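Only one protein chain is missing; all other protein chains are in place.
Let's turn to chain A:
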Amino acid sequence: MHQLPRTGRLHPFTVLVLAAAVVAITTAAGRWWLHTAVLAGCLLLAARAKRAGKLVRLGAVILVPAWGSHLLIHGLIDTGGGHVLAAAGPLRITTEGLVTAGQLGLRTGVLVVAGLLCSMLIDRHDLVAAVDLSSAPPQAGYLLAATLSLLPRLAQRQRAIGQAQALRGIPLAAGPRGWWRSVRLRSVPLVLSSVQDAADRSAYLAARGFPAKGAHTRLREVPDSPAQCWVRRVALGAMVLGPVALLAPTWVGQG
């Protein structure tokens, strides 16, 4: 049976606003120890929700290429730094360049790990319900719900199309021609059937007066409390005022 994460009693917006505030303040502070502490805190929270392995795997898929790019751009070819560690041809490795690459890597790391943790801890049905109950246009909730439910169905349909094409015994050639043939054989039936489904669905939606206006009853209740409302307000304030308070002295110094 699917086990709910331990933040199941938090409103999705509370989790999102807290994460946004943490990312904004950490980026503004720009201290390596704060970045490291936030990363460790995220891993700890993920471990409590029994999702640490997944967080590390998904984070690595995004972060390893990004860190490689930072290392190439700033670490190996630094044009500004004075402390040269090695230089050969276009390569110029400096202490300043490596520090910049490390700081940018940590900044990106906090954004990725905090964002992924949010998406792991938030129940997607709660998120859809929260968007629906918020002051966002009613279309936004429908689009979020429809996309999240369509994704696995379309992936399944694409696999079925691939199996059907294989059963037809269509050989796939190597190289660009084989790639093009493969894309065509899979995407044309997928897009045709999906657009047909969308056309059918739109008639039913229009017949039911979509988008509904005014208050309507929802069967799903989103966990919330006055304390969480207060936390969200404080986090929103911190997200805006925290970076300003941290960075204002540097603006004065540069002015």
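Operating definition for what follows: a residue touches a chain if its C-beta (ideal position, glycine included) is under 8 Å from a C-beta of that chain, and two chains touch if they have at least 3 such contacts; residues count from 1.
We adopt the following convention: contacts and distances are computed from a predicted model.
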{"item": "Missing subunit (named according to UniProt) among the choices \"Sigma-70 family RNA polymerase sigma factor\", \"ECF transporter S component\", \"3-oxoacid CoA-transferase subunit B\" or \"Urease accessory protein UreG\"", "value": "\"ECF transporter S component\""}
{"item": "Residue in contact with the excluded chain [from A:Val84, A:Val188 or A:Cys229]", "value": "A:Val188"}
{"item": "Residue, one of A:Leu43, A:Val56, A:Leu133 or A:Ala146, that touches the chain absent here", "value": "A:Ala146"}
{"item": "Touch with the omitted chain, as defined above, among A:Val56, A:Leu76 or A:Leu236", "value": "A:Leu76"}
{"item": "Option touching the unshown chain, where A:Thr36, A:Gln196 or A:Ser225 are the choices", "value": "A:Gln196"}
{"item": "Residues belonging to chain A that touch the chain removed from view", "value": "24, 27-28, 30, 58, 62, 65-66, 68-74, 76-77, 79, 90-92, 99-100, 103-104, 107-108, 111-112, 114-116, 119, 137, 139-140, 142-144, 146-148, 150-151, 154-155, 158, 179, 182-183, 186-188, 190-192, 194-199, 201-202, 205-213, 243, 247, 249-251, 253-254"}
